[in-house]
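Only one protein chain is missing; all other protein chains are in place.
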Amino acid sequence: MINLPLLPIILPFLFAILLLFFKENVRIQRALSLVGVIISLIASFFLLVTVKSEGVLAVTLGSWPAPFGISMVSDMFSALLVTTTLLITLFVVVYSFTAIGEEREKFFYYPAILFMVTGVNGAFTTGDIFNMFVFFEVLLIASYLLIVLGGEKKQLRESIKYILVNVVSSALFVITVAYLYSVVGTLNMADISVKIAEIGQPGIITVIAVLMLIVFGVKGAIFPLYFWLPGSYSAPPVPVLALFGALLTKVGVYAIMRTYTLFFVHNVGVTHEILMVVSILTVIVGCIGALAYFDLKQIIIYNIVIAVGVILFGAAQMNEAGISGAIFYLVHDMLIKGALFLLIGIIIYVTGTSNLRKMGGLMKTHAPLGWFYLIAAFGLAGIPPLSGFIGKMLITQGAFQTGNVLGSIIILASSLIVLLSVIRIFIYAFWGEPVELPKTKRKPYARMMLPTIVLVVLSVLYGVGTEWLIPYVTDATDVLLQPSIYIDAVLKE
Amino acid sequence: MNVTVIANILIVTTIVVGLIFTIVTMIGILRLPDVYTRAHAASKSATLGVLSILLGVFFHFWLKEGHFSISLLLGIGFLFITSPIGGHLMGRAAYMSGVKPSELTVGDDLKDAVKEAKEKNMERLKD
Amino acid sequence: MKTNDVILQTTTKVVFFIIFLFSIHIFFAGHYTPGGGFVGGLLTTGAIVLLLLAFDLKTVQKALPFNFTIMTAIGLLLALGTAAGAIFFNVPFFTHAFDYFTLPLFGETSLHTAIIFDAGVFLVVVGSAITIIQSIGGDS
Amino acid sequence: MELVMAILIGVLFTAAVYLILSRSLLKIIIGTGLLSHGAHLLILTMGGLGGLAPPVISEGVTDFADPLPQALILTAIVISFGVTAFMLVMAYRAYAVHKTDDMNQLKGNDEHD
Amino acid sequence: MEFVLLIFLPIVAALFIPLLFRKIKGIHTGWFVLAVPVVLFIYYTTFIKTTMDGGHALSELQWIPSLGISFVSYLDGLSILFSLLITGIGALVVLYSIFYLDKNKEKLGNFYVYLLLFMSAMLGVVQSDNVISLYLFWELTSISSFLLIGYWFTRDGSRFGALKSMMVTVFGGLMMLGGFILLGIMGGTFSIRELIAQSSTFVGHEFFTLALVLILLGAFTKSAQFPFYIWLPDAMEAPTPVSAYLHSATMVKAGLYLVARFTPIFAASEVWIWLVTGIGLLTLFWGSLFAVKQTDLKAILAFSTVSQLGLIMSLLGAGAITFHVDEALFSFAMFAAIFHLINHATFKGSLFMIAGIVDHETGTRDIRKLGGLMSIMPVSFTVAFIGSMSMAGLPPFNGFLSKEMFLQSMLAIRHFELFNFSTWGVVFPVVAWIASVFTFIYSFYFVFKTFAGKQKIGKLPRKPHEAPFGMLISPVILAMLVVTIFFIPNVVGKWLVKPAVMAIQPYQYSHPSEVGVHVSAWHGFDSPELWLTVGIVLIGGLLYLSLSKWQKFYGIQPDTLSLNALYDTTMMFSEKGMNRLSRIYMTGLIRTYLLYIFAFLSVTTIAMLFLQDAFAVDMSSFSKISAYGLINAVILLLAVAFVLLSKTRLGAIISLGAVGYSVALFFVIFKAPDLALTQLVIETVSVALFLLAFQHLPKLSDHGEKKSHKFVNAIIALGVGVTVTLVALSSHSQKLVQSISQYYKDTVETEAGGGNIVNVILVDYRGFDTLFEIAVLAIAGIGVLGMIKLRLARKESSDENK
Partner (left out) sequence: MMTFIWVSLILVVLSMIGIMFRVFRGPSVPDRLIALDGIGVMLISAIALISILFDTPFFIDVILLIAIMSFIGTVSFSKFIERGEIIERDRNR
């Protein structure tokens, strides 16, 4: 099956198109989107297994030889991310059945999700820099649709900022690709890597590297480009927020990791130093934000920023521990952010507010919610044996190995701030004197709990079962650290 | 006197005619006193100008390159149909949006017609 | 206010067909000369816009009774289907096939699966552009 | 020619950014329009402007303009058309709901309480 | 049997607790729980025999073998000692809690789950041979402590204390993890045994001191050393059994365990000895000083715990000296440390239980309201008396023995000649002695202010009476131990202490019996420590009697200058301060955010361009300037200027259209017919769209934007423009590699069957781009439809009213 890497992209796309035919029928919408996600997920698992056994899979579309057609490349890194993406989408879709409301379901909610997943998976899989731009646009426009769908006052206000920042960053993306094309004359990522190695990364390529960092940094929300994120992400309803929080910034992070391990590896002293400084600053500003707010959504949103900083810090180390830590942390963060957003969605549903000061004593009425929240919170903070630990440990190890002592200690200390910010939610919302809750139906609560719990359990398994994942992560790390594996797979002819 | 020379003469003539009209258009648009007169310059002489030039180019491709361009002919036809209508619409739009004609204008029949129509409309709304 | 647009409406009826034919021409010419699905689709869109300008939404809807969202979806399916056909032959996605045929009337022509793909593009462009224009125009 | 184009593109970007930073939503949208024009011209310029003929196979022509940037621009044009349309509608919906196009009044408090 | 699994036994048991609590109402859940520590205690005693011979037992459970992380239960003297403390005291505490906590009023299910969780965690900490799993259990103790302190979660104090303890201890834990990772890097393994084996190679490694400091941070925070002790007094909000268990007998000793465990690795370092001894002594002094200030029974005990932990810590530091000097003089410091650790667990455990009993029976723990309970609660008094006197260091109680040894060690430090100790060493015994005086005072203060003096029964919330029998069992057992140990110190020493000492100082002993320490209560009149003790009793007694006269001097210290105030300020800052800080730059205005982005973009890029020597303009690579190109450029410029200057929206659209058309003209000039076609059509459709949308939009206005803002905007915009231009010129001048497009020109006819290369690229070579680009268009279409048709804004009341 030569087209295997394409399936996780094409299948959601196909189902999204099919859903357009049944705009008004909510039941078909739900069923089809569920089926679509599950089938794609199965395909992605199959892909994961194949990549494990056969190494990097590359297919150049249209049977053209490699640098001329568009190559799609599934290495372990992208296969892992693709699978995680679909996994989270599955839970969010099930959660949405009860949480999103029938009006939105009738106006292309599910197609938009599937289109977005198409874009995300495409961006993860593509081996062509301009094609990546196209996939970015697919996921962005789907996200514009999701963020504004419903047309509530706040949504409209914030989505303008979101769309504006992203339009600017897209324009920057285009010009950066143009610069790169001008210098190396090719668009295929493997080929670019080869060409850059041939010419030994002159200064202009380093400048382009910085531009790339800025382009992807806007999407990945690094300092000082993240400012748009907290406001915009707080606008859409929770399931959308969960999807955004778990997936969108990660695409930017993926792109940075990919380009900084594949292209710009000949002047590490400059490019990766910048990346590292920026990532530490990202962690710090994320921490400030996570503490500054008393709003459930905002606290978790700022934790996205922190996580981005941590992952990129790991990636900037360019050694085995650092990179595999970054990969571990990346997947962990996708899972746990999804879980946390779904959890706070339930809290907001139960209490009718996202303001922490208006909550209290939920432990007396909603104990299971509290416990699962606590587990997820500890997982986020990297308490072993939960999911965040191993990534953070490896990242720190990698940083110590390269001698970045201060950075590692900041990363470790950031865990404390993360813990403080999420435990504050626990203390305010679940402990304390109970406040009067608005009347809510029990049934939706239970239905929303189901996918959430499974996701939390998955994240716990991710932490506990680290040993099973290590072969996969090692493969992914190898590809990132040795670009030749990737290049050989793409340019094999 | 072979074909090329004839073709050249044809081409040059048409293009020169076109150029003259084009320049006249420019002068008209710059110098005429109000919208309506300028619209007149733009829609009529400009159309003529472009038609001639296009014809010249058509001849060039047909006679010298052997490329009988249907779309060029189509374009000539299209311009011929639409250009005056565009002028008409713009003139009307100008009038409706309340642009005053030049003081040199002798009579304004449309004013009364519009007034009448408006009054009728008001009456209808009253019912 | 009721306005008198007889001149415009009459010409539009003629001009619409000119534009439409031209767009079809450009669409088919695409593979060898400038043009293609995009421009073709956009031109058709332009033609429909002209209709909308000269008449009104309701009239045009009656004249062109399509659901443009569905048209978009069909276009996407068509494009995807052409590309995905390759899956059944286990060759890389998007592998096109073409051959030269000698058809009566047209002379030697190449039949290319890319043209189906381009037709998908055409449909999507028309469908979504008109969807957008109709929605904005229909908004009060 | 590339020099002229580079400066021109710089001007386009300057104007676009200036408009994007302004307070009026309308100007911002117009600014994004300029931004995409600038980006498209840039791709073309980066491919090189020296080609002698359009990249269409015809007899006796060998020195084509670089077709690849053109294809990329075409893609980019269509995408920015879609995004602009979307943004336009979003802007006027925002105006309809918020009754203002002043970005200072459209500011969020970013949930600072 | 794989006894590593036993670490998890309490957790497994905890799984059934909520069920038992809910199903079996008649029997106090505690009875079921009690079985766990008892069984474990009995099981662990069987190892004493092994450890007495200097042996150890090992059992391993793999977790992440690829990274060298596993659960290893490594039982040597030290681990067994702690395991026995944990399970032994644990059993007593559970027994006590059965009577302390009412089975009908309390949520015992939760309580015992937390307690069992803690027990597992603690066993894990003291038995793990792998630093990573040690860290795992370490954090688990912090978490279970958090849950236990916050057990009565509706009380403000509980929540505050829980958070505080968690913040401090988790912080330490994280730093410790950093230290562990550094050790792992230095030694290439996470196993403590293997690390110890190669510890000699670490000295001088660049990370050595850093790792040491980081690990000590972990130990100091957990063991409530100065200045991290602040969490411990607030942790007293926990139910008393918890305080007795976690916050005096076991969890706080984890830090001591850690220091002891890592002594073989770090003892070589001067920093280690100074820090451990110095901070320990400072904590001892500080804790004892402030214990006298407190008025809450449990707070007194908390500060006394802090102080006693400091004592043991300083002993551990002094014990490390033996690494450098092989003199008998220093050899018993380590013994004293371990011995006092045991003693402290016995007397402090009993004292806490008594404090709980007093609280339970009188309804208050405020020492100012208590007094004269001696006659009403004789048994409690006896236990409290025994515990206090032992704490004060008086015979015939075990505290006396270890206190004497402590003083002896501190005196010995004077003779240590390395690391500047010869000059500063004299400070140690002086501080130790003063601290002991205060220890004496607070011990008396605790027991006599509560039980002696006038009865103030009227002031008590409840009518006091002696505690029920069950509640007294545990404190009485502990008190009996206090006395017993005094008489058989050397038996305890042989069974428990010496094996532990050997585990701490493997470089010195090969068998426990080699630890040449013999404990005796009487050293003769010429021993200095005897006279020190006499001095303590005399001065302490005097000061205690005049307590009311000088206790008020504590008021001198303003509240704002204390460490607690520091913590409170920090927490306040983390909420309010961060909020204020974030308000400064998170303005909610998109202009601000974009300013950051653009400024960053232009500054970094231009800086990189020149720093990296990348700026280059190579005129020869440029094509020649054509006249029509130039004219068109002028047209474009004019159009752009008109866009900027136009005052009406129509004018702006027209000029934007003009820009679009001249771009199209550029496409014509640069031989791109496809682009020109597309651009023209799109521009027209866009203009139509603009016109359509603008009928819904207001007139163009700059809303009175400030001149200064406009100026800043212009500067930033110019910066971006210049950046784009410069990079464009540079990258065009450095076309270092031939473009791939020649391939398309060569194959388009033969292999792709087309003539228009651009179109063939679009539908064939790069058809995938096109497929998703039309997807973008389609999504935009449905998006617009959704946006216009779906309007929930009408329904919602409004979120702006808040």
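By written order: A, B, C, D and E. Residues from 1 in each chain.
Going forward, a residue touches a chain if its C-beta (ideal position, glycine included) is under 8 Å from a C-beta of that chain, and two chains touch if they have at least 3 such contacts.
Keep in mind that what you see is a predicted model, and the values were worked out from it rather than measured.
For the chain that is not shown, the touched chains among those present are B, C, D, E, taking the whole complex. When the full complex is taken into account, the listed residue touching the unshown chain is C:35, out of C:35, C:75, C:92 or C:120. When the whole complex is considered, the residue among E:394, E:473, E:687 or E:718 that touches the unshown chain is E:687. As for the chain not pictured, it touches subunit E at residues 627-628, 631, 634-635, 638, 642, 648, 650-651, 654, 657-658, 661, 665, 668-669, 671, 673, 676-677, 680-681, 683-684, 687-688, 691-692, 694-695. On the side of subunit C, touch with the chain left out of the figure occurs at residues 2-3, 8, 15, 19, 22, 26, 29, 33-35, 39, 43, 46, 49-50, 52-59, 133, 136-138, 140. Counting over the whole complex, subunit D has residues 53-54, 56, 58 touching the chain that is not drawn.
We take it that only the chains that are shown with their structure count from here on.
Contact with both subunit D and subunit E is made by A, C. Taking C-E and A-D together, the chain pair joined by more C-beta contacts is C-E. In terms of their C-alpha centroids, the spacing between subunit B and subunit D amounts to 32 Å. Contact with two or more other chains is made by residues 32-34, 38, 69, 72-73, 76, 80, 93-94, 96, 125, 128, 132, 135-136 of subunit C. Residue positions of subunit E touching 2 or more other chains, listed in rising order: 579, 582-583, 586, 588, 590, 594, 673-674, 678, 682, 685, 689, 693, 696, 724, 728, 731-732, 735, 739-741, 744, 755-756, 758, 762, 764-770, 773-785, 787-789, 793. Contacts between chains form some other arrangement here, matching none of path, ring, star or all-to-all. The complete set of chain-chain contacts reads A-C, A-D, A-E, B-C, C-D, C-E, D-E.
Those residues of subunit D whose C-beta lies close enough to touch subunit A in the complex are 20, 25, 28, 32, 35-36, 38-40, 42-43, 45-47, 68-69, 72, 75-76, 79-80, 82-83, 86-87, 90-91, 93-94, 97-98, 106, 108, 110-113. Put simply, subunit E touches subunit D in their complex at residues 579, 582-583, 586-591, 594-595, 598, 617, 619, 621-626, 629-630, 633, 636-637, 640, 643-644, 649, 652-653, 656, 659-660, 663, 666-667, 670-675, 678-679, 682, 685-686, 689-690, 693-694, 696-698, 700-703, 705, 710, 713-714, 716-718, 720-722, 724-725, 728-729, 731-732, 735, 739-741, 744-745, 748-749, 755-758, 761-762, 765-766, 769-770, 773-774, 776-777, 779-781, 783-784, 787-788, 793. Of all residues in subunit E, only 673-674, 677-678, 681-682, 684-685, 688-689, 692-693, 696, 752-756, 758-760, 762-764, 767-768, 770-771, 774-775, 777-778, 780-782, 784-785, 788-789 touch subunit C in the complex they form.
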